[in-house]
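Worksheet for the structure shown next.
A single protein chain has been omitted from the complex, and every remaining protein chain is retained in its original position.
So, chain A:
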Amino acid sequence: MRKLTLAIAVIAPMLGHAASAEDTIKIGYIDPLSGGGASVGEGGLKTFQYLAEEMNAKGGILGKKIEIVGLDNKTNPQESLVQAQKAIDSGVRFITQGNGSSVAAALSDFVTKNNTRNPGKEVLYFNYAAVDPSLTNDKCSYWHFRWDAGSDIKMEALTNYMKDTPSIKKVYLINQDYSFGQSVRSDARKMLGAKRPDIQIVGDELHPLLKVTDFSPYIAKIKASGADSVVTGNWGQDIALLLKAAADAGLKVNWYTYYAGGAGGPTAIKQTGLDHQVFQITEGFANSGNQSAMDFEKAFRAKVGLSLWYPRAVNEMRMFKAAAEKANSIDPVKVAAALEDLKFEVLDGGQGLMRKDDHQFFQPIYISSFGKLAANEPFDEENTGWGWHLVSKVDTAQAMVSTTCKMARP
């Protein structure tokens, strides 16, 4: 009797999920919702929820509603796999993740194995922010698709800009001690060395990921090195606290960053008073000048109360819809096939391409600087009165890099 009760208790919820899976498409959002990465993780969750609501209001995908399931991975690869398994068990066939390339590598591997072992129950992994180049090179997977530009693509664009800035003479590198931070540092060394051999690298720092509570000692070191520019891939609290410590100490250098616009970053930059001396490289930004993107930004801010930090999430969700409609199916295998070589008009304007060879999405890349707003720039950040300003745009064709990916296809 007890065994029967137990069996019913185990099976009943499964049936429930199977039934509800008919009319909704569940997307498992696996990212930090606690700890040092929580500010970016929660922002991402709200972005995806907004996008799902927006699509549901217009009839969803192939008549099915989209539901975002938020799962906290604490920026921990092991915890992510537990959450991914939990999601798959509850009927999720699409997962999305972005924060932490170490997490992304673990997830990509997990999904690949899962799909080999469970034919007919494949899962797709949409990566919207983990930019370690290896994910689309030697560690590439057919089931992984990336919408953000790899860190090598971004560094290529960033160093092309730095190359033409003669005032840069001494560069300090400070990055998080894990796969992504290390790839930023080695790419920066390699590309700056090739393009501007006269630039001196006066410091090359790695610090623990999301563990440092006070960056003053690091700032003291940057100051002592005599650097005029800092290159950093830091994200989450690591960039906000780094800029905060720089603001406190009054460090005056140019900052070349990937994520200075993250929560807390703009406030700290305003405090430093570094008007248009902090640069960021992204696939889009609030004041890009593209009308439909700016309309989207306005509506997004009004509803969510945040700036749109992930234009690529918009591209990801809209391309998902486009691929599903092209395949006329939400079966992950058919969606994956439809995504390959799919061309798509991105949010901030211009055509992007999901390259078949490595499942990397290529799109226009922007370098913007943070400071006082010009007349045609309506959006500030974190109520500072300062906002992002276009410095340089790299078109899709120029942002393409080669890949070493040898993909195992099903």
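FYI, a residue touches a chain if its C-beta (ideal position, glycine included) is under 8 Å from a C-beta of that chain, and two chains touch if they have at least 3 such contacts; residues count from 1.
Just so it is clear, contacts and distances are computed from a predicted model.
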"Ferredoxin reductase", "Branched-chain amino acid ABC transporter permease", "Phycobilisome protein" or "Circularly permuted ATP-grasp type 2 domain-containing protein" - which is the UniProt name of the missing chain: "Branched-chain amino acid ABC transporter permease"
Selected residue (touches chain absent from view) among A:Asp23, A:Asp177 or A:Asp395: A:Asp177
Options A:Glu53, A:Glu205 or A:Asp228, residue touching the unrepresented chain: A:Glu205
Residue touching the undisplayed chain, where the options are A:Lys223, A:Arg301 or A:Lys326: A:Lys223
Touch residues of chain A, complete complex, unshown partner: 33-36, 38-39, 41-42, 72, 177, 205-208, 211-214, 216-221, 223-224, 237, 241, 248-251, 263-264
